[in-house]
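Let me begin by handing over the structure; questions about it come next.
The complex appears here without one of its protein chains, the remainder shown in place.
For clarity, chains are labelled A, B, C, D, E and F in written order, and residue numbers in each chain start from 1.
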Amino acid sequence: MSQTIKKPLVALQKAINKRVVVRLKSDNEYRGKMSNVDSYMNVILENAEEYNNGTLLTNYGKVVIRGNNVLFVLIEENL
Amino acid sequence: MSQTIKKPLVALQKAINKRVVVRLKSDNEYRGKMSNVDSYMNVILENAEEYNNGTLLTNYGKVVIRGNNVLFVLIEENL
Amino acid sequence: MSQTIKKPLVALQKAINKRVVVRLKSDNEYRGKMSNVDSYMNVILENAEEYNNGTLLTNYGKVVIRGNNVLFVLIEENL
Amino acid sequence: MSQTIKKPLVALQKAINKRVVVRLKSDNEYRGKMSNVDSYMNVILENAEEYNNGTLLTNYGKVVIRGNNVLFVLIEENL
Amino acid sequence: MSQTIKKPLVALQKAINKRVVVRLKSDNEYRGKMSNVDSYMNVILENAEEYNNGTLLTNYGKVVIRGNNVLFVLIEENL
Amino acid sequence: MSQTIKKPLVALQKAINKRVVVRLKSDNEYRGKMSNVDSYMNVILENAEEYNNGTLLTNYGKVVIRGNNVLFVLIEENL
Partner (left out) sequence: MSQTIKKPLVALQKAINKRVVVRLKSDNEYRGKMSNVDSYMNVILENAEEYNNGTLLTNYGKVVIRGNNVLFVLIEENL
């Protein structure tokens, strides 16, 4: 019930509308505003940018990432 | 309940009959009109085109993609 | 409820007894008459032909493909 | 209800005691009499022969193949 | 109900205390007395021997193999 | 019921707020304070550091790791 200790999926829900980095198993990264996420870690990114090894590959509009490909989601205040 | 914040699978449902890009784990992309999609991300594309690294490989008619192969679905207004 | 908008698995059911192309994750393709399909995308093909990169490898009789290997099923009127 | 249109798993059940070819994801093939099969596509083959690219590798007695490895099961009258 | 036609998992249960060969997806083989097996194909082998391409690699005592790695279980009267 | 014998997931729960090392299947390691974990082994790390073969690659803020990528979680008192 603590404010600072949250289950992982709740923490993701709290990050909705923040900017995140979604790293996939393929090592590509997708950066953008996470407009939604569900318990399977399906993620919607707005104005998504695709990076590989720090290099911008492509600019996308809205992208729906299937959760089973996700390695991790990075949530930073200063993104 | 907001109009702008939708769960990922609902957002996909809203994109039915729009043009989308479906990127698979194999890195091939399939572009076409998404005539339907279900919660497993099984997708029907009409007049599908298969691309790899931006190169058009094949024109298809109607293709049913099995959801577990999907990396992401790109929804753009200007596709 | 529209006639033209069908869920992906319903669309596959509607294609029973049509000729289809089943592309597997291994990139091999199997072409034939789809005599049945279930919700897991297990498919029965009759008079199946196995292709790789457009080259005919083998002619089969009746083949039951396990759904988890399926990348997509191509349904074309003119196959 | 038709005699000629059977769901994939029912078609496999009908092939019990027939000779079949079981192709695995590893590309090895196992040929023999299918003495049983279940809905997961676990298969029992009797007098199984293991082939790779048409070359006979080994003769086995009774082998129980775990269904998740199966690519397809080939059912031919003239096997 | 026939004595000679058994479902695959029942056939494995009947082979408890017989010598078997368990082939894994990694192509290693484990030979020994199967002291138990469950419906997931988790297997206990006693006095297990690990082989690769017919070469004995290691002698083990009791080994519990996780079922999802199993390619097939070979049951032979003359093992 | 012993204090010293805990089920694996309970042991992980007990390590919340400790420093851990999360090794992924990709062999990358993520070190940081585990602020939460669930039964699927989804993990939240705070002030996460990404290592490969002992080399620090990147400093992250808060990262939510999807459990299915986890190889193991290392819990040490002296981390």
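Everything that follows uses one rule, which is that a residue touches a chain if its C-beta (ideal position, glycine included) is under 8 Å from a C-beta of that chain, and two chains touch if they have at least 3 such contacts.
It should be emphasised that the depicted structure is a prediction, and the values quoted were computed from it without experimental measurement.
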Next item on the list: Would you mind listing the shown chains in contact with the chain that isn't displayed?
Entry: E, F
Checklist line | Sole residue of E:21, E:43 or E:74 that reaches the chain not shown, by the stated touch rule | finding: E:43
Check: If the missing chain were put back, which residues of chain F would it touch?
Finding: 4-9, 11-12, 25, 41, 67-68, 70-78
Next item on the list: Name, in rising order, the residues on chain E that touch the hidden chain in the full complex.
Entry: 16-17, 24, 26, 30, 35-38, 42-44, 60-66, 68-69
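Quick note on the criterion: only the chains that are shown with their structure count from here on.
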Checklist line | Contact-linked chain groups that survive once chain C is dropped from view | finding: A, B, F | D, E
Next item on the list: Could you work out the angle of the rotation that brings the CA atoms of chain A onto the matching CA atoms of chain E, rounded to the nearest 5 degrees?
Entry: 155
Check: Mind pulling the chain D residues that touch 2 or more other chains?
Finding: 68
Check: Line, ring, star, complete or other: which one describes how these chains touch?
Finding: line
Check: What are all the chain pairs that meet the touch criterion?
Finding: A-B, A-F, B-C, C-D, D-E
